[in-house]
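Excluded from the complex is one protein chain; the other protein chains are retained at their positions.
Going in written order, the chains are labelled A, B and C, and every chain counts its residues from 1.
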């Protein structure tokens, strides 16, 4: 089981990539944990998650090939 | 004793002129009365008076060569 | 840096999109501006007693109007944190679909521009001695009244 991860803004500065494939994460809590482990510099900045373009608040089950995006605070306009 | 009268908007349609000289009016009440006598079609529309570019609310004394303007409701913008 | 120099508010005939573009372009050197709010008044072809307005012919008590514009300008600069402000109003004939009023307010942050622009437009409509004669195709007319 793998998901697609899109990384934006200052988080992409840390991952060095804007698109990643992540395997073996059942839900968004596991994904957050895995990212914090993988990237020692994972910052204290808040970010939100969108699963298939919808922002999710609570821990959310992930399915194979879901598109998950990491959204740091917006600064358009 | 004469004043200068500036007439704007729909009131100028009635006077046929935008500038007039009016004599023998001591105050704005007399001016209003005189205009209503002079122009049978003087309309029921509200207007305000400006004496030397300042809008006046109450009856106001007029001096020789004062510039009085008849201001129907504004419609700029 | 605030700019308060006076300029002529009244322009002969309609305000063109090119004029507005020039005015916007002139602000690119003012890099302390973060927000512009622009209000444009456009002449509508309203139906009045089944006749369509084809143009508005604007006239003004120029001297008093310029003084009022100046007061509106000073009050806005005193009340809001603005970088600059420009007001232009047409005199003479402006056809339906053409622009007769251009209010351009610039500030560091958006709230000042939004608040000031709206207040200025309301003040212009209520306080400045300008009259619009709505002209119909048959050359008859009615005098517009702001509400």
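Things worth noting here:
The definition used in the following text is that contacts are C-beta pairs under 8 Å (C-beta built on N, C-alpha and C of every residue); 3 or more make two chains touch, one makes a residue touch a chain.
As the structure is a computational prediction, the values presented were derived from the model and not from experiment.
The chain not shown here makes contact, within the complete complex, with A, C. The hidden chain makes contact, of the residues C:10, C:39 or C:136, with C:39. Hidden from this view is one chain, which touches chain A at 6, 8-10, 13, 50, 53, 69, 71-77.
Interface residues of chain C with the unshown chain, by the touch rule above, are 17-18, 20-22, 24-25, 27-45, 96-99, 106, 108, 110, 113-114, 117-118, 121.
Note that only the chains that are shown with their structure count from here on.
As a whole-number value, the distance joining the C-alpha centres of chain A and chain C reads 48 Å. The distance from the centre of chain B to the centre of chain C, with each centre set as the mean of the Cα atoms, comes to 27 Å.
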